[in-house]
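I'd like to ask you about the structure that follows.
Only one protein chain is missing; all other protein chains are in place.
Take a look at chain A:
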Amino acid sequence: MTATAPPAHDRTGPSDERLLHTSPWKKLLGRPELGSVVGAAAVFLFFSIVADTFLRTSSLSTVLYAASTIGIMAVPVALLMIGGEFDLSAGVLVTSSALISSMFSYQMTANVWVGALVSLLVTLAIGAFNGVMLVRTKLPSFIITLGTFLMLTGMNLGFTKLISGTVSTKTIADMEGFAAAKKVFASFTVGGVDVKTTILWWIALVALATWILLRTRFGNWIFAVGGGSGAARAVGVPVARTKILLYTGVAFCAWVSGQHLLFSFDVVQSGEGVGNELIYIIAAVIGGCLITGGYGSAIGSAVGAFIFGMTSKGIVYAEWNPDWFKFFLGAMLLLATLLNAWVRKRAEATT
């Protein structure tokens, strides 16, 4: 980012004369998230023009909030996808996590933090179950997590009706620890401004995931198990452990999302979450993750989630029928994937 670019013939130091002018622009083209950034800019511009209220601070913060609720889950789903696997149970796992937390606290009349802790343990166990089943049975993750998806959907409804008598949980807003938990998982007020904590969680998770992916051994292993698990095993990468950890990562973020659901709305609807798993996957794919694994980025998933937030709220601000949302999301997915493929081809071309 210097003001004056060095001339192309200036080849001092250890640089190689065969490296013909790799401009910063070219390096940028090689980034996995580039396609999604271009897409996000286009969507932003589009809604800025068609929706008068889109550029207001309140609208943008609503967009950011919507993006963050998806983004928190898109991060671990992207990591998992880079590791070559899917998790179709991620959407309902969020609901399960909220239900467990709420019902445990309510039934035991315990501090809500105890419920949250129990929920964390159970949620992590479900994630680990997905991972262990995957590496033990060697079945495709699509089948295994489709199984847990259906089982969790049934259990969410079944247990909630059995325990609460209705399809939603009882309110726990008056219970001990609720106010503090709400500050951590839902929102707090600073100087009269209501801050949604999901946005902070989101930023933190994206930063953490990026660090892990690019600068740790575990990150190297994620790319390796997704890009060639046979080769990874041959050079001593613990493939099974890496995959199980990726699934527990999804579970951890599902717990954060679930607690957000609980502490911002007091009650949890047991049928929620179905279909969200696809939105997480879409965010990751729009963000440049290769569906076959081995390539992608956490920042890309954040941009994908941001596109989702802009589209879902932008349609409302443009005063269109929200029924069109899914159409836009689908079109975006196709365009982003094509753009990503095209950009990658351009970036890998020799000149």
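What we mean here is this: a contact is a pair of C-beta atoms (placed from the backbone, for glycine too) under 8 Å apart; a residue touches a chain by one contact, two chains touch by 3 or more; residues count from 1.
Throughout what follows, contacts and distances are computed from a predicted model.
Comparing "Molybdopterin-dependent oxidoreductase", "Peptidoglycan glycosyltransferase MrdB", "Monosaccharide ABC transporter ATP-binding protein, CUT2 family" or "Sarcosine oxidase subunit beta" against the UniProt entry of the hidden chain yields the protein name "Monosaccharide ABC transporter ATP-binding protein, CUT2 family". From the options A:Ala232, A:Leu261 or A:Ile279, the residue with contact to the unseen chain in the full assembly is A:Ala232.
Of the listed residues A:Gly91, A:Gly258, A:Gly273 or A:Gly294, the one in contact with the hidden chain in the full complex is A:Gly294. Of the residues in chain A, those that touch the hidden partner chain are 16, 18-19, 22, 211, 215-217, 219-220, 223-224, 227-228, 230-232, 234-237, 290, 294-295, 348.
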